[in-house]
Every structure is written in structure tokens, then in C-alpha cells.
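Just one protein chain is left out here, and the rest sit where they should.
Coming up: chain A.
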Amino acid sequence: GRARPSHSEPRGRDGRGREEEMEGWQQLYPGYIPTSPLQKALLAAGSAVMALYDPYRHDMVAVLGETTGCLALPNLRDKMKNHPEGYRILQERPRIRLSTLDMGRLQGLPDGSLGREYVRFLEDNKVSPDTRMPPKFVDDEELAYVIQRYREVHDLMHTLLGMPTNMLGEVVVKWFEAIQTGLPMCVLGAAFGPVRLSTRKLQVLATELVPWAIRSGLNSSCVLNVYYEQRWEQPVESLREELGIFPPP
């Protein structure tokens, strides 16, 4: 098994030396893939098209978020840094996963509490917090955590807003998130998601749900600055009031 020596040295493609490539890249974080600006642009375009074409490709929505978030993510990170609770989250890096959640305890909490309602939401919609894609294309390790946190908190958004995981519910949550985070992916999702809805649903969306989502989004303080893991006992309504989310229609 003699290793084959490399042949004519290829010129550095995408501006990098051959040697650097031979050594490979050490992970900024597990799953990290460095990409050139051109690749990011292609990924953004490709994932946008694919996400519209096949809404079940959640990984494409994730990729779209990562490749277009270069302005919104640092913004979000700064918002978190400048808030005491957000700052703590950035330091401690909590993860919302089945392995870290005490499902039994949460189920035992009183009705109306964040923990109980969150578990109810997971059960009713048959979803799990473990299906969130880890980030791949974010070039900063802290920003990668921010987007990961955003993804893991998404289900809690559903709980706070009282929205189910059908297309309509998702679009409403996207409107809320678009205002809150400024992530282009949320904006695109909010704008193009309704394309697949029936006229009846579109009507409800346009007249009641979206205005409410926008008002709540503008009025509410940053949802990423809430250390949810320390507030399972807090009633959902109390948390809504604290944040500034108006009661769902």
C-alpha cells in the first residue's frame, strides 16, 4: 500500500495554497465547513430555491439562515451581550436537548407554566428538540452558538405564541422572528411561506395573525435574552407580559 504521490502541483484554487489544504482545517466547532463568499452566495440561492420547492427540506432553511445571517447574527449577539440574562446565556451556552431536559419534572409542573406547556406543545405536534440542524457555514464560533440557540428556542416561540407547527403556524412564528431577529431567512420565510396556503388561511393570516405577530414582535424585548431553562415554573402568561407579547387571537 504505497501512498501515491501527488502529481503536477495544481495551482491554488480559490486563492489558497496547496499545503494548507493538505493539512486540512481544524474545526472551529464540530461540523464546521469553511466556505468562500462565492460558495456562500451559491448556497444561499440554492437553499432558497430548494426550501421553496420542497418544504420538508428543513436543512435548506437552516443553510439559508446561516449563509445570509452575516449582518443579523452579530447584531443579535451584541443584543445578548448587552443584556444581563443574554450575557449569561452566551457565557454558559445552555443547550435545549432531550438529554438535558428533565421531561418528567416538566410534565409534573402546573398547567399554564412554561415547562408544562412546552412539553404539551412537543407532544401535540410530535416534535423533538433534537431535530435541529447544527450550524455548518457560520465562520465565527460564538455566532454559530447564537444561531444554534435561535433554532433551539424556536419551539419555545411556538409555545409563547400559541402557534401549531402546521404551515400557517410556522409562517406566523416566522413573521414574529423576522421582526425580532432581523434574520433574512425569517424575512424570506415570512414573505414566501404563505405561497403554499389556501385563500381562507391567507385571509386569516393577513387580517388577524400577521398584524398581531408584528405588533408583538415590535413590542417585545429580545426573545433570545431569556434564560428559558431557569424559568420552567413561570406561567406562560406572565412571561408573555414580561416580554411584551400580546395575547394570541
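Keep this in mind: a residue touches a chain if its C-beta (ideal position, glycine included) is under 8 Å from a C-beta of that chain, and two chains touch if they have at least 3 such contacts; residues count from 1.
Please note the rule applied: contacts and distances are computed from a predicted model.
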item: Chain excluded from display, named as in UniProt, from "SPT3 homolog, SAGA and STAGA complex component", "COQ5 protein", "Guanine nucleotide-binding protein subunit gamma" or "C1GALT1-specific chaperone 1"; value: "COQ5 protein"
item: Full-complex contact with the absent chain, from A:Y32, A:Y118 or A:W232; value: A:Y32
item: Which of A:D139, A:E208 or A:E241 contacts the chain that the document leaves out; value: A:D139
item: Sites on chain A contacted by the missing partner chain, in the whole complex; value: 1-4, 6-8, 10-11, 13-16, 20-26, 28, 32-39, 42-43, 46-47, 49-50, 57, 59-60, 63, 136, 139
